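One protein chain omitted, others in place.
Naming follows writing order (A, B and C), and every chain is counted from residue 1.
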Amino acid sequence: MSSSYGKNIRVTIFGQSHSPAIGVTIDGLPAGFTIDQAGLRAFLLRRAPGRGEHTTSRREPDEPEFISGLVGETTCGSPVTAIIRNTDARPSDYDTIADIPRPSHADYSAYMKYGESRDARGGGAFSGRMTAPLCVAGGICLQLLKNDGLRIAAHILQIGGVRDRPFDRDDFSEKDFDALAEAEFPVLDADAGIRMLSAIKEARRAGDSLGGIVECVATGVPAGIGDPPFDGMENRLASIIFGIPAVKGVEFGNGFAAAGLRGSENNDAFVIRDGAVRTRTNRHGGILGGVSSGMPLMIRAAFKPTPSISIEQDSVSLSRMEEARLTIPGRHDPCVVPRAVPCVEAAAAIAICDALTEHKSHV
Amino acid sequence: MSSSYGKNIRVTIFGQSHSPAIGVTIDGLPAGFTIDQAGLRAFLLRRAPGRGEHTTSRREPDEPEFISGLVGETTCGSPVTAIIRNTDARPSDYDTIADIPRPSHADYSAYMKYGESRDARGGGAFSGRMTAPLCVAGGICLQLLKNDGLRIAAHILQIGGVRDRPFDRDDFSEKDFDALAEAEFPVLDADAGIRMLSAIKEARRAGDSLGGIVECVATGVPAGIGDPPFDGMENRLASIIFGIPAVKGVEFGNGFAAAGLRGSENNDAFVIRDGAVRTRTNRHGGILGGVSSGMPLMIRAAFKPTPSISIEQDSVSLSRMEEARLTIPGRHDPCVVPRAVPCVEAAAAIAICDALTEHKSHV
Amino acid sequence: MSSSYGKNIRVTIFGQSHSPAIGVTIDGLPAGFTIDQAGLRAFLLRRAPGRGEHTTSRREPDEPEFISGLVGETTCGSPVTAIIRNTDARPSDYDTIADIPRPSHADYSAYMKYGESRDARGGGAFSGRMTAPLCVAGGICLQLLKNDGLRIAAHILQIGGVRDRPFDRDDFSEKDFDALAEAEFPVLDADAGIRMLSAIKEARRAGDSLGGIVECVATGVPAGIGDPPFDGMENRLASIIFGIPAVKGVEFGNGFAAAGLRGSENNDAFVIRDGAVRTRTNRHGGILGGVSSGMPLMIRAAFKPTPSISIEQDSVSLSRMEEARLTIPGRHDPCVVPRAVPCVEAAAAIAICDALTEHKSHV
Partner (left out) sequence: MSSSYGKNIRVTIFGQSHSPAIGVTIDGLPAGFTIDQAGLRAFLLRRAPGRGEHTTSRREPDEPEFISGLVGETTCGSPVTAIIRNTDARPSDYDTIADIPRPSHADYSAYMKYGESRDARGGGAFSGRMTAPLCVAGGICLQLLKNDGLRIAAHILQIGGVRDRPFDRDDFSEKDFDALAEAEFPVLDADAGIRMLSAIKEARRAGDSLGGIVECVATGVPAGIGDPPFDGMENRLASIIFGIPAVKGVEFGNGFAAAGLRGSENNDAFVIRDGAVRTRTNRHGGILGGVSSGMPLMIRAAFKPTPSISIEQDSVSLSRMEEARLTIPGRHDPCVVPRAVPCVEAAAAIAICDALTEHKSHV
């Protein structure tokens, strides 16, 4: 695998769904930063399963134990490592899939990559559970960025056929960020949220699942960060966001919609606001030529519907090399999108923190 | 900047629109590979400006001179470097934009990153011209991959409001690939192509520009390549494709459309075909859990409309810190999408070549 | 810090002398490799403190707990993480040095790097204790290499003024390797070993310490591995060996002695032996132009004397910025060289394993 991300802030994820523990090492954090552990736990809780009717019933405390890099709660300059024990594993649930890969899961491709030795239990290292250590790292980066005046928030833009109001402003306030961070179901339009929850409930009843889109904004990002052509802000953000299981598309600003527009409809005029250069609109999503423009970064990530559905599906038996029917046993989310919201924030925070750290080295 | 991409195949791009030359160094190519220079030139010609009415009239031969890494036409194991002289530069065209940044270009963000010292001539290193060395590297990788039975093709899926037929099969033949590579205007539906050309002509007349989408397929990719979570095939491909100027979105398989689907609609059943495991549909775009499944990779990249338009626009004077009107002088494409087609192929080829090389190291 | 080493085999070390745990993540190991845990424990025991009179009396079990990457004892392709709990820490021993840096330790430079937040307890991440996770990773690599027919051994070439016989052959047998691995005090000349032990005992009595040299050989390394100019075998090996605390010099083959020789005295004639190209002598230490020649690799690492001595020394008070006398309290080795022997083997194994893995990717 390739479990490390970043250059000046370097995050290494390890663990599998049913290994003794999962965890993360973060190298490059500045010394002397005191982690707000309560704040971090609150952030992790947003990703944790079992919060509502719309998620799996597996419950794990997801309490990270920091085993290195801190003196008390403060970073000392050494790599910070946190581990989370896997306590609620029930590997027997996963016996069948070792032979009959679940459609659209990584079971088959993992088998082709690692052979019989792969960890088939619960998806191994391909499990959504691996977003927990990502969120530990991202949660710390969010705190670091906040100290520098950068804020990141995300909401559910779409689930199935229901769409929330998109972010449409460039003057996000602290209050907006806090509200989203505290929301049990983070949407901008409460009514859309209710309809999303209905859709999820309906999909669960049908033994089916739903995809969706998470939209993320980062404010306070200074103009000039990002290192094109290959470590521009878009490359960096996409590179880590595609590390979240189930993401199949990433776009910035107008994104795919820009393909259908004219230059005169997609360009953002420069204006002077309060003595500073800004753009009148933010169709570029805060990134021009891979470099931040000083406007809020606008990021969207598309999640496919959870491939684990209760409906019987066509698959194959790898041992017998013949077609087979599969009914996936066990618990699973009908829709991962609500829990993916903090994951996208975490991923964005890590990417921005890394870019910002590199930026400082050249100033 | 961050001008290198890849791990086992490492590509480093250098140059600016108006520097004496631009070029690329490719480290990690196997020794003993003979470059088909005529084939490479033909490939580069697909990206070259001035091929049709729909592109800028700037004409450069784009003849790469190989200054290292070859003995005759054959790689010797040392890094291969090719340079392309910039002969047709007219820097005087770009005097204004040093002070008044062009909306939605990198002029302003480059200024914020590099200050007065940035190369403002022709967009400097942010110029679309930098895709020429990318295509040199990609063109070589395409030849290498072809030797291993991998083929890559791309077409214009959309320009403005006109849409081509999408790739919809998993049995692409040599003929299909050759046809697309030879097409002057690569679309699957000739009629859509004609309407796209009309749309471009119309946009040019209006002094405006158009965005679009390039769709790319890679066949023959063995199952099991890609290194999740952070160097999975999606991360790798997105990471390099976002290095092509004007790309604002990247998706795989069903991509953003998957967000609106149910699992039962988006999952790909496994089947046995000719004694091998395949999927009945390819909504996953050949990538599951970041690892190739053996099905064709399906990649789409969204390009924003060329920000250079003839219509007068609002901007600011950086020296006077006041708002200013800007009419962009000089030549520019009303639509870069046709020329972007080989760029996406090149980027995909480099990413796949790198992943495949790493894969070999673990077998 | 920069706690990761390697490209295709990537080792990340974490922890401090007195953090809850120390550990290592190894990414890139092939799937399906069964770790010989008993063999690994035996290897780690060679590095462990408290084995003889010549070492510190601190005793830690150094039992690695594998928390990820294995199914049973077998690698599954996910990164392998092992942690070792710090149980025998007595931070109070280290109160003084937080203010008065120990001469020739990293106390002062760590303070200048990380400020007041550094972990001053027991040297923090600069502690020799951090070689334990290095040896976990190296011990696994040694097992992997042995499977491929590569063997690595090391001995104490020098301690203080006493010198062992150097390696002088190119036909090391299994027996030689096993004998060195099992020796309590690994030297080639038993008599030199006895005199070294006397010298250590004498230094301990004097409250002083001794430096030394470890010599390491690697056989079975195929010709052609190593990636010059910057990842040649010498760069790779030096790069990791300088990661072992107290190493101040690294040389290959004749090393520094070559500086005093003529070409006719230092060149190695090529000969044919058993149908294969070999060199008659091995003054080049198995590496030519950064690439392995097929002859055994010959590596020497110089260790400075343990800076912790009981003799009172001159230092400064950082808080008062005035000169101060320091008597270092607590336990410490008079000579780390015996325990450094497996560390050099481990470092060499990791470097060679990484180079070999990269090599495979280009074949």
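As a convention for this text, a residue touches a chain if its C-beta (ideal position, glycine included) is under 8 Å from a C-beta of that chain, and two chains touch if they have at least 3 such contacts.
Predicted model only: the values in this text are computed from it and were never measured.
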(message) Can you say which of C:Gly39, C:Pro166 or C:Gly290 touches the chain missing from this structure?
(response) C:Gly290
(request) May I ask which residue of C:Cys135, C:Ile213, C:Leu297 or C:Val341 touches the chain that does not appear here? (result) C:Ile213
(message) I'm checking contacts with the chain that's been left out. Which of C:Asp27, C:Asp119 or C:Asp268 qualifies?
(response) C:Asp268
(request) Have a look at C:Ala21, C:Leu40, C:Ala110 or C:Ala218 and name the one touching the chain we're not showing. (result) C:Ala110
(request) For the chain that's not shown, point to the residue among A:Arg165, A:Arg273, A:Arg325 or A:Lys360 touching it. (result) A:Lys360
(request) Would you write out the residues of chain C that touch the absent chain, in ascending order? (result) 1-5, 13, 101, 103-106, 108-110, 112-113, 123, 125-126, 130, 158-161, 203, 206, 208-213, 222-232, 234-235, 238-240, 242-245, 247-256, 258-272, 275, 277, 279-280, 283-285, 287-294, 302-309, 311, 313-316, 318, 321-323
(request) Touching the hidden chain in the full complex, which residues of chain A are there? Just list them. (result) 7-8, 28, 30, 357-363
(request) Just the residue numbers, please: which parts of chain B touch the chain that's not shown? (result) 1-4, 10, 12-16, 19-23, 25, 27-28, 31-32, 65-71, 74-81, 83, 110, 113-119, 121, 124-125
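We adopt the following convention: only the chains that are shown with their structure count from here on.
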(request) Name the chain whose C-alpha centroid is farthest from the C-alpha centroid of chain C. (result) B
(request) Give the rotation angle, in degrees and rounded to the nearest 5, that superposes the C-alpha atoms of chain A onto those of its identical copy chain B. (result) 180
(request) Report the chain closest to the protein's overall CA mean, measuring from each chain's own CA mean. (result) A
(message) If I list every residue number at the interface of chain A and chain C, are over half of them used by both copies, so same, or under half, so different?
(response) same
(message) Could you work out how far the Cα centre of chain B sits from that of chain C, in whole Å?
(response) 46
(request) Between chain A and chain B, tell me the centre distance in angstrom, where each centre is the average of that chain's C-alpha atoms. (result) 26
(request) Quick one: report the Å distance separating chain A from chain C, using the average Cα coordinate of each chain. (result) 39
(message) Using the touch definition from the top, which residues of chain C touch two or more other chains?
(response) 28
